[in-house]
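A single protein chain has been omitted; all remaining protein chains appear in their positions.
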């Protein structure tokens, strides 16, 4: 197989990783990277740091580690910054998140304490603004955009960065009804001129600012942020790659692993009942029905898309699917999902699968954020722009370029991701993979 | 994409399906096919009857159902026969197996009662031969082979069959130590001449007879039957396709679905503990440590092969894997597996998955036997011979042609199966898939 | 130990068992009793028919079966009747409930078809009255009461009954706010005179009618029916025993078994999260938040009452308890509960229990209804009246006589039940228990 050499990729350099929202996931990412740099931890879960690509011809495998064959920013070249409405520094925020052991965080205190968030953007649709929050003071949407841009540019200067990426990691926002103002960049900017806070959510302000500067933007949450033609247009016009939405971590991850296997075996599905119990801020937010609706949308579409009731009506024409999310404080940052999966086989005989997944939300999400930072920076340097479908692997609701329906099946997403990474690898790649 | 037209495939016709061992799985297959023909049941689980192939170009899917685009034997053209050491007819055997509802079996009594097994082959290594068994009387291994051949040829004549296939579905045989006699067809035939029952198990006698006649042969069980160079040589010499071993049904099926997903996400594995409780004859047999050893071999290799500790030593270099099988009569033909999967993520934080799979062994296995019968017949008509790797999808320990290691990952097996089926489809295929 | 002989008990005779609501539970009871009488089934779950009492002195056990030592109505002397707003007969209703196998129901068709419900009482608070329902025509509450009484009296005459008992088995009613009208029998009758449908639910009409006639009344559901001083007064005044509420079947049954054990071992509780999925009418009703509130009230009080946070604040002072009920049609009449129980031990180290209970609601409830019919009839013949606390064993929210808090712990309830049964046993009892 001759390796096609499609992209000219500029060299990796110092990369600013700007996190809008310094909560559990962001702080677990930052603290983790610092720990790994000091040999206090391992980057388990990161494909970029641990994975291997097969450059073989299909018959004979020929593996190289991604770290050896792709020009990705090194951990030493990552510089973290961010925004939050809580003014605590990254060490305090990580202690508050209570994901990582205090003993570890304390060893990283000098690095973490130095990261202080800029003021965040308050969602005008929310009512009760708590005491002591630290919010931007811009009185118009345009002023808020400008403040965000200024934060980014100053940070780039101060840290002599070659590249930056912005990732939206805030709380799930209240569901945003579709609006005319979202249909084009002109309409969007008009709504901005009218300070229409009902159609422009905080996450969109970050996205608009980042994309205007030509920066890659990732939506790690279920909020609709990038799901509007206006921002897709802006991304393409400004040459900014985008990716989202909603990091695929616990239960949905399992669904996109399990369901395709059942389908390949032509086993019918009678029902799939999913319950989640979680105790972190995410769970508390989702007690709010409006925020939950945003999340629910992400979750329910997945099964139908993979099982294809249109092709297999006898098998998947009438299954019952439900997803519940419950706030249960004893779970802490852990997230436990319980799935009752009722299937049927030969002559309709029923069988069942029960899965109890005791996972850790931020532990699963942090390496995904790291991979996305490195791969989106690579995409930018390869002059890719707009929705990066090959990164669907990381999301519950993958963005796709032109209509069509997203790919949810994990193994297919993984194949697509690898194909693109091989395209982005300079030839000749360096070393065959051989475990150290 | 231009469809490559590799194989000339002769026309499908009346197909003899000869089952060595009329136990739970065989009778569930036969009764199921009869029920489906009478509209008393649906062939859930059969890819051949329900599946669709994508002939699209990668961007646009273009599905056709296998039943429309492949020339497979129709259910009306299947004629069932078989061997067993218990002389009861197929209706009595199905009642005894207690997999399907008696009410259904009784509706099929005329068809099922007509199927009476020929005498089976007694394993000389076993001690306690029960009363009333019906065994072949041949005093030498050669005589036994000849009896099997005669059974087959008479059956073909009597039923005016165009093609036949033999499937080994007997109890798991006592573990057979590797021997010189297995290394070539000459050595094997010499051992046969010496009536060496310690190196030639009953299943090998069926295989030798079938392959000698150029018939496709499937090993549905964990016995070593075809795992010897002698019979591989014979298959290739006689133009007989072979496939095996050990139908992939419950827990291993789940493993080959789940484990690749965890690996693609670069999640580490600390341990995987698998327990099975089952109440059918299979469970009872496996209480015998020698038979269990045969089974255990099939099961333990799977995880390592998929997880690649050689490539990913930090993740999979030292996981603990154990598989237990317990005889538990209350389970009946149901099989319950419980898996404790202990994984670790970012900074080595532990997480866990617990899976309880309440499945039905014969219900899962019967459609696999049907698919294998139809696909192996197709392979024979396409002049394929020796191990059919593209059928790995169906087996716990897939046979492969020349050394190398088998593919265990379900989604890869499925892709390979589809690729071969597309090659075997005549062009132009008939109808785009559209659910009725 | 000398057996104290407290009660004069009149002789058992023909007993009318009148079920208000011919749904899943009632039909499973009736069909089950008919099946048992014909030797087509066994009364598993019935203490009255299978249980044994220990008359020993504490050191040496001396068991006698309840059926031998208590004068209970025999199954042959039970005569079933009932009310329902759906006019189908008991055979049709049982087929509709889909709890028992159709083949069994069909064998009982003559007995079951003969049981046709009288018209039921429509809840005026409900909006959408479906087509074809069969409701009483009384235009005032008093007229409705009179119709119920007439039904009962005619039934007693027609069947030459010595005794009758009425059991409320209807759907969970909309939560009824406490009201002045419930505080005394006078206020209640005044409200009845004013046709105040907002304070008098249908189940109260049945209760009022039954108690007025001096009949025992059981509330098998979570509705508030008997939880009002007015009806307690009436029961005592008319010499009618009462019992309720909410049959203790699945998850709560397990809680009242498990939690006392954890408490006896002084293990702390951090949280107990309970999810239920059920597919029968009960589940559908509980999708209605007003009905669910009624049910929720029954369920949440149980744990605190048993764990005594007042006595053990370090262990139970701040546990998180939640109960969810989800309608999931694939479950059918089966009910699956999943409990996540997070406990802590020595030095606060956490541990956890996960329980998946696949139960059958009506199968668990039917023998409780049978026991209650037989024991309440016994209570009536022993001149007991008002709340029968010794029957707490059967209920999620046991009624108690004078304030105080109910006993929830299953083993204590069982001890209390046995003590009372021993008191009600005539001396000398007949035969020592010896398995048949």
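By letter and in written order, the chains are A, B and C; residue numbering begins at 1 in each of them.
Please note the rule applied: a contact is a pair of C-beta atoms (placed from the backbone, for glycine too) under 8 Å apart; a residue touches a chain by one contact, two chains touch by 3 or more.
For clarity, every value in this text was computed on a predicted model and none was experimentally measured.
In the complete complex, the hidden chain is touched by one of C:230, C:315, C:331 or C:399, namely C:315. Here the missing chain is touched by one residue of C:22, C:35 or C:94, and it is C:35. Among B:275, B:305 or B:416, only B:275 touches the chain left out of the display. Against the chain not shown here, chain C presents residues 28, 32, 35-36, 41-47, 50-52, 63, 100, 104, 253-254, 256-258, 260-262, 264-268, 310-315, 317, 344-349, 351-360, 363-364, 366-367, 393, 409-412, 414, 433, 435-436. Panel shows chain B; residues 270-271, 273, 275, 277, 320, 322, 324, 326, 328-331, 336, 338, 340, 342, 354, 356 of it touch the chain omitted from the view.
Criterion: only the chains that are shown with their structure count from here on.
Among the other chains, the CA centroid farthest from that of chain B is the one of C.
Here the spacing of chain A and chain B, counted between their Cα centres, is 42 Å.
In terms of their C-alpha centroids, the spacing between chain A and chain C amounts to 51 Å.
Residues of chain B in contact with at least two other chains: 354, 356.
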